[in-house]
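Shown here: the complex without one of its protein chains, the others still in place.
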Amino acid sequence: MNKVKIGIIGAGRIGKFHIDNISQLDEMFEIVAVADAFSTELESLKARYHIKNVYKNYTEILSDSDVDAVLICSPTDTHAQIAIEAAKAKKQIFLEKPIDHDINRIKEVIKEVEKNNVKLQVGFNRRFDHNFKTIQQQITDNKIGKLQLVKVTSRDPEPPSADYIKSSGGLFMDMTIHDFDMVRYLAQSEVVAVEVFGGNLVNDEIKQAGDIDTAVINLRFANGALGQIDNCRAAAYGYDQRAEVLGNKGQVIAYNDQKSNTELYTAEGVEKEVLPHFFLDRYKDAYRDEFKEFYQAISEDRKPSVNETDGLKAVEIAKACQMSFKEHKEVKIQN
Amino acid sequence: MNKVKIGIIGAGRIGKFHIDNISQLDEMFEIVAVADAFSTELESLKARYHIKNVYKNYTEILSDSDVDAVLICSPTDTHAQIAIEAAKAKKQIFLEKPIDHDINRIKEVIKEVEKNNVKLQVGFNRRFDHNFKTIQQQITDNKIGKLQLVKVTSRDPEPPSADYIKSSGGLFMDMTIHDFDMVRYLAQSEVVAVEVFGGNLVNDEIKQAGDIDTAVINLRFANGALGQIDNCRAAAYGYDQRAEVLGNKGQVIAYNDQKSNTELYTAEGVEKEVLPHFFLDRYKDAYRDEFKEFYQAISEDRKPSVNETDGLKAVEIAKACQMSFKEHKEVKIQN
Amino acid sequence: MNKVKIGIIGAGRIGKFHIDNISQLDEMFEIVAVADAFSTELESLKARYHIKNVYKNYTEILSDSDVDAVLICSPTDTHAQIAIEAAKAKKQIFLEKPIDHDINRIKEVIKEVEKNNVKLQVGFNRRFDHNFKTIQQQITDNKIGKLQLVKVTSRDPEPPSADYIKSSGGLFMDMTIHDFDMVRYLAQSEVVAVEVFGGNLVNDEIKQAGDIDTAVINLRFANGALGQIDNCRAAAYGYDQRAEVLGNKGQVIAYNDQKSNTELYTAEGVEKEVLPHFFLDRYKDAYRDEFKEFYQAISEDRKPSVNETDGLKAVEIAKACQMSFKEHKEVKIQN
Partner (left out) sequence: MNKVKIGIIGAGRIGKFHIDNISQLDEMFEIVAVADAFSTELESLKARYHIKNVYKNYTEILSDSDVDAVLICSPTDTHAQIAIEAAKAKKQIFLEKPIDHDINRIKEVIKEVEKNNVKLQVGFNRRFDHNFKTIQQQITDNKIGKLQLVKVTSRDPEPPSADYIKSSGGLFMDMTIHDFDMVRYLAQSEVVAVEVFGGNLVNDEIKQAGDIDTAVINLRFANGALGQIDNCRAAAYGYDQRAEVLGNKGQVIAYNDQKSNTELYTAEGVEKEVLPHFFLDRYKDAYRDEFKEFYQAISEDRKPSVNETDGLKAVEIAKACQMSFKEHKEVKIQN
């Protein structure tokens, strides 16, 4: 197959990170355009990455017949609109999560994607992490038998700003959404019910912004398995990303990575290295590998392994968690 | 202090295990009597452990003025009655868990214990385990700061018989009760609310016996921290006993023990040793060390660190879990 | 079989430790006598462990027809003499290492043992350690194929006194002797050549006492495999006891034990627990299990798995190391 000519919409922190990654996949992609309404770095990006065109307005990318695919990493509230327009323009779509906070809006995106017969991949990059991918493969290979428990721990090293919190959609929609996708990926089954306890244990700013910073979630899956997620906006020791799955034949655990596999032995004890600081560091390879999947899906003319349905389901679970937290009871999810 | 002269009521599997352990604490205890209505091994126990008297009827132990303390490891439904009689007879009491399934009955025991000013220790042996004791000490030493999350994983290697299940009081009262004590021990705060999902994933016999075999539990503590427990009656890889606690300064984790600290490297991967099979193996030292605490409490004339209140609280949480499972909602606990 | 009636010769630190261990193997052994020329604790040992007779003079044990076996843990320079007398008295013999520093003297012991057809077990307790036993079993089970490399690390937490050093026989005879036995146990082949570098890196006292405190040793085995030992009299982080073996199909590693399987995560890193402090702590179970082997060997009327030949071989390797250190060259060992 020829290289996929990709246009990137949104050149903020994550957009630039994607540009750098995609530029190293030069056998698969050619970055032909970048659009950002506010960036002051368009010209330097153009020069550094040998990009043909840079634009203020993303519609110029959509109308460029040279563009095969778009990567949408603009602000969340523009995702759905741009995705719909991109689908109409027959562009393959890679979309940062979440598709939207509104379920009906997501369904409109899905409708348009199907109607125009384009691919849509959602940026649940953690599925491509070496640890999580390994245990999912072991589950698929029936190493642990019928699933009984699926557990995910996901904690950030430090809380975001109060400003970020306010526009984030809340803990479940902004942070746990990755874990909702992860439990579905590992359980290979849909979530049918949730129960939530949430708390404010990190700092007052998050509380004042009307959000919680810590949560524990019970889950039930369609296949009968149970699950647990725990989240916290601040873990003093670093970015904590783990999962484990129990089946009737065994268990798989994905531990954290560490900066080095070394130990220091002194009279005080044995000291191992700290964890990678945060997501750009921890999921460096996963961020690149998700674009390999996007390329493969396009070249094989099939749905990406993380597609619009996955984008929808994660938001549905987040909504159910919001309700369970509010109403102090189990909330069921239709699938 | 002189040795504590102890009489043992109940010489079933766990009773004999305790006899062997206590006999090795010969600087602290002298086993002066054993009573069991059904055992056929009383004479051989007498000979092997140099025990003065063996009885069919436990009341002979209670009326023996030579006896300072009793260990009650008879069937659960006799615990409260014997404990009350033992308190009236001014014996120090070591009682296997649970005190009773009925909260009012437990309160009667507590009343009688207080009235007669005797000690009562409950057999929550896991508090004396080297791993859990270590992380509890680190929490107490403020190594991880203010608590945010307390998590316990507790899974048996294989399910008990259907007969056992029927008289067990159910998963929460029989199995999770240890974990309820563990989260209180680690959180150093009372549980104020629970939410439960339960399931039947292990075998049909447990279901037919009217019980669940797998559960996930959300907890909230009086100090604001949140918690999670997961249980399963069968883990193919062995007896899984772990805990972790997150605070605002760090995290402590108690992993499983393994039979040896060895690894086998082959082309297939790296193989570590299996876990200790079950509780008598895993908590061998803890079963001995809980009697050191009993001895210390008596000799220092103070309440044991695991006393009647701990026995009551664990049952209260179990009851709340039963209700949450039934009613699909959060259940609050008064403390 | 009846219990083995054992008499203990030498009631110093290690002697008392053995008495306590053997007393807990009360299905196998009955301690009927203890002899020590200098101990002031004989009467209290007699009372505590219900021992029939205590003596100043060990010959009273040898002439006691009630005694089946003797445990010799007197000073090293008396080992051979007492062992020879014990053999003549037809007692089964458990002997602390080394049998003697003089190879001809060891051969006299062996001759007398064979002539009188008694068992002799040498106290190489580490063979009974859970870690080393596990990897040796894996090697025996052909999990790693034909052996290529055998490595042992053995370091003490702190150096002994200069006085101890002076009468110790030197690093190789006193400390490395355990490792010589361990490499033979793991390699299942005899050592045919050694090369040694030694140094004084710990403190001046050891140097002034005419000994080295640190050594690295190359070994060659009869089966062609190569080996390495490293020793140090002081490791600030504790008692370091590891081994690893490479075969053409894989590798086995025996790591250190730790006081608990816990980790503390903070911003500074991940802290695991310290190692067990020293040998009585680290090899607690092995010290007991070596007596189970002694009992089994007697009851099955066979040579103990660690016998007089093993006692001889370890001393022969120690002698070769002393020569290699002195002459800066490879020293061959006849087998």
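Order of writing sets the chain letters: A, B and C. Residues in each chain are counted from 1.
We adopt the following convention: a residue touches a chain if its C-beta (ideal position, glycine included) is under 8 Å from a C-beta of that chain, and two chains touch if they have at least 3 such contacts.
Predicted model, so just to flag it, every value in this text is computed and none were measured.
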Open item on the list: With the missing chain put back, one of C:Val118, C:Ala225, C:Ala243 or C:Val270 would touch it. Which one?
Closed with: C:Ala225
Open item on the list: Can you tell me which of A:Gln24, A:Ser167 or A:Asn335 touches the chain that was removed from the display?
Closed with: A:Gln24
Open item on the list: With the missing chain put back, one of C:Leu246, C:Leu312 or C:Ile333 would touch it. Which one?
Closed with: C:Leu246
Task: Hidden partner interface residues of chain A, rising order - done: 24, 26, 48, 130-131, 133-135, 138, 143-144, 249-267, 273
TODO: For chain B, enumerate the residues touching the unshown chain of the complex.
DONE: 235-238, 258, 263, 265-275
Task: Interface with the undisplayed chain - residues on chain C - done: 145-146, 148-149, 151, 155, 193, 195-202, 214-220, 224-228, 230, 232, 234-237, 240, 246-251, 328-330
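As a convention for this text, only the chains that are shown with their structure count from here on.
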- [ ] Give a one-word verdict, same or different, on whether chain B and chain C use largely identical residue numbers at their interface, taking over half shared as same.
- [x] same
- [ ] Could you please state the distance in Å, as a whole number, between where the Cα atoms of chain A are centred and where those of chain C are centred?
- [x] 57
Task: Inter-chain centre distance, chain B versus chain C - centres from mean C-alpha coordinates, in Å - done: 39
TODO: Note the residues in chain B that touch 2 or more other chains, in rising order.
DONE: 249-251
